[in-house]
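Removed: one protein chain of the complex. Kept in place: all other protein chains.
To keep things simple, chains are lettered A and B as they appear, and every chain counts its residues starting from 1.
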Amino acid sequence: MTATQSAERALKRGGILMAVGLFLVAGVYVRALLFTPEEATQGLAQKIFYIHAPSAWVALYLAYGVVGIFSVLYLFLKDPRLDLLASSSAEVGTVFTTVVLITGPIWGKTIWGAWWTWDARLTATLFLYFVYLAYLVLRSAVDEPGRRARYSAVLGILGALLVPFIHMTVYLFRTLHPMPVVLQPGRPRVPGPMLVTILYAFFAFTVFYFGLLARRYAWARLKAERAQREADGGDASR
Amino acid sequence: MASLLAETRAIAAKDLLLEFRSRTAFLSALVFTALVLAIFNFARDPTAVSATDLAPSVLWITFSFAGVLGLNRAFSLEKENRAIDGLLLSPASRTALYLGKTVANLVFVGAVEAIALPLFALFFNVPLLDVLGPLVLVIALATVGFVAVGTLMSSMAVNTKFGEMLLLVLVLPFLITPVSTAAEMTAKLFAHRPFAEWAPWLKLLGAYDITFVVLCTLVFEFTLEE
Partner (left out) sequence: MRDTASAPALEVAGLAKRFGHVRALRGVDFALGAGESLAVFGPNGAGKTTLLRVLAGLLRPDAGTVRFGGAALVRGDAQHRRRVGLISHHSLLYDGLTAAENLVFYARLYSLADPHAAAAGALAGVGLEARAGDPVGTFSRGMVQRLAIARALLHDPDVMLLDEPFSGLDQRAAATLRSLLGRLRAERRTMVVVTHNIDEGLELATHVAIQVAGRFVSLGPRDGDLAAYRARYAEATARDG
């Protein structure tokens, strides 16, 4: 099949994955609100955790990890599709980061009384947001696709390596964040049903991320194919 | 190896000669420094906030922005007459080009810092002399950290639609670690805290420098047209 047809097929498949992910995420809401007990000290507000934490996982580690890996691959292999994948992941990651930065202060306001405290995790997320934004602004500043891909890859690699440093920097400063309850050595302190909900939430958000990524990537490929066809079509008459 | 050093030196010397002739970026950086000093001096209430508390932050804000002013020059001076092509045509390695520019930037930013630091000590009345050694070390490490990344970024920024304005956006996330760790260490030094208290920050900054100097040197050639 032609490249365009393959891109269109990918678009449809991406759409399906995205819809599945969305359905699963809706399930998170249902489960969190109806089937999970309320937490003792924080009450209803704690349930934002089921959105906040999985979004943070996707934004900070999954999405940026994908950007970093595919940036490196692009510099070695020079396949433009690798660049499209990296940039799609950056866009999706930016969306999830926005979710983290909105749900965080909402949660903070209800339990600590302040919209923003320079708490370690949230600050790290904010700084990572700057990296994502820098990536997107850089892409919009370069028109020629080859150079745009190269520059994005360079920034992608540097940014991916910056993530651990931002974490370490921020953690050296005092932290107010609730201690990670699930990933503690030994047994997690979260009671059974809440643990199930949070694990399910991580799973659902991960699927949703891949759905969005697949769809965005397929769309980017389709656009590139169409632009290529137009450019070639003009030349074919020579 | 010898040729790498010779080429680096030639490129750094050329950049510094050009800057010395025109002096515009250097003077802008100094004016900016004086401005920051003046504003902080007038804007704060001396009874409410002690100078020593404010000094580290003010110092590092000044150093960062003066640094970015200098970074912009590095590749924009190669755009005139497409001089960059001359450099790329020559047998000089891309690594020498990156290192040469970085060294020139370090000298530039270092010169601004060398003038700004005594001025700060004067205005903010901070006891510098007894911690001068470690302080210079901290300043040097942080400067290397942000100049290494900034030089790489300016190589890209200068070739985009937004030009030098993009440089600040690109560099900002990478300023966080060097500048905040340096500011923290500066504060601890001014307060005469023991080495053990600020050693972890030093290690982090050192790790950052090594990682990013190596990384930027490796990826620099991808920022050049090919």
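Methods note: contacts are C-beta pairs under 8 Å (C-beta built on N, C-alpha and C of every residue); 3 or more make two chains touch, one makes a residue touch a chain.
What you are looking at is a predicted structure, and each value in this text was computed from that prediction instead of being measured.
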item: Chain not shown, its touching partners among those shown; value: A, B
item: Residue in contact with the excluded chain [from B:E7, B:E113, B:E184 or B:D209]; value: B:E7
item: On chain A, residues whose C-beta touches the chain left out of the figure; value: 144-146, 227-228, 230-232, 235, 238
item: Absent-chain interface as seen on chain B, which is shown; value: 3, 6-7, 10-11, 14, 17-18, 21-22, 77, 80-83, 85-93, 225-226
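Note that only the chains that are shown with their structure count from here on.
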item: Chain A-chain B separation of Cα centroids, rounded to whole Å; value: 32
item: Complex contacts: residues of chain A adjacent to chain B; value: 75, 127-128, 130-131, 133-134, 137-138, 141-143, 147, 150-151, 153-155, 157-159, 161-162, 165-166, 168-169, 172-173
item: List of chain B residues in touch with chain A within their complex; value: 149, 152, 156, 159-162, 166, 169-170, 172-174, 176-177, 180-181, 184, 200-201, 204, 207-208, 211-212, 215-216, 219, 222-223, 225
